[in-house]
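Every protein chain but one is kept in place in this view of the complex.
Let's look at chain A:
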């Protein structure tokens, strides 16, 4: 069968199966997922993207979903699990609606086709609604309850008290790591990340540039060390070159090269390639240290930090190729010796990798938070200034589903305002979105539903009827939702959440627009089809419906 007609049920089942996997590591009750690579290497992660890609799914639509998640998470570094959750809940709701009223038109010759058409129609509407209204809704309904974490405060103020857990950036990172590493180590790692960001003093105060720098050079900025408890992870001043020193001795062919180096006063030589012991030679006689086999990442960071240009041709060496090192010493990390950033310790290789990935994603998430230089959408001249939709850089909101509850309220509130004039048919779309949003906090408090209702009512009680009278608070003390801050759930970035919502709706739309799947036949197909059946039995523990 080379042609599969699009069937809404299949999509729903696929996404629900993905949701079942992801839920295991979602929220405060979630744990980690252990996976093995085809090389046999084991790896632990709570990262949604990692989990989904590791499944190696066969179903083309599932692969499409995974691809969307991957794209979203490389862009923002956050929200891959919520992505699947939202998508599944939207699909379920669309399914219910589509089943109820499939007879929108009689031109469809089967019930399935009619359902699919309704679903497609709804998905289109959802995206349109989101693109048009969401920004202003978030700006009006959510942003006033959050506050702005100022980058300048972070880089200057907390320098003196690096261990306090009070600053917004720290809280933001801490709750991010909570979702990634489990809560035992999130404080430790977020402390480290904060100090890493603080200690890299930059000439420019532009946060996005600084974060971009860390993002680009992260491989060279950390050193994984296995066999120690995680608490041994620490920050080290200087750059770690992951190589042993070689003291080398003599030969004629390079003498000329070394002489010219000597005349420039070089005492440490870095090279990217392995040097054969016999051919390398005379550096030791010239009292020169040679560090060879430096990885490209490290060398490029060094080049950036020191402002030198690497030598490509040995015959022409200029002073421009020379950097001054303020210090250079070996540090002993376990059994490896390093020249002298961030040392990540963990009991096994998989874990240090996990920490490294999490930190890199956190940097990416911060970049999204600060990178947006205030997207202005709703700036039509007739709207009063306080209604202008702006998500400021660095805007955060208490974590734990507050964003979703607030946005749910904002959408419903907005709908009431609109529905007085417009017809009732439009209603369904925002209502649907609002309901789908609520599944996120419901899942967070899945072990204790009473808790969820308490929080929701506490927030809603606080909400004023006209939100535009509120001022935008800049200080943490002014968080209006005091009932929530008591929970100490940390913070999350508003712009990341906003991006996530748009990404989910885009994915939903492209998913529902698929109408036929063409499978091109290959010889391999039969074999993998059989394997597919085996593994799906394993994954589909609770195929809804």
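We adopt the following convention: a residue touches a chain if its C-beta (ideal position, glycine included) is under 8 Å from a C-beta of that chain, and two chains touch if they have at least 3 such contacts; residues count from 1.
One rule holds for everything that comes next: contacts and distances are computed from a predicted model.
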{"item": "Among \"McKusick-Kaufman syndrome\", \"Ubiquitin-conjugating enzyme\", \"Vacuolar protein-sorting-associated protein 25\" or \"Ubiquinol-cytochrome c reductase iron-sulfur subunit\", UniProt-listed name of the chain not shown", "value": "\"McKusick-Kaufman syndrome\""}
{"item": "Residue of A:34, A:99, A:131 or A:460 touching the missing chain in the full complex", "value": "A:34"}
{"item": "Touching residues on chain A - with respect to the absent chain", "value": "21, 24-25, 28-38, 42, 44, 51, 54-58, 182-184, 226-231, 248-252, 276-278, 281, 284-285, 334-335, 347-351, 447, 522, 524-525, 527-528, 531-532, 534-536, 538-539, 541"}
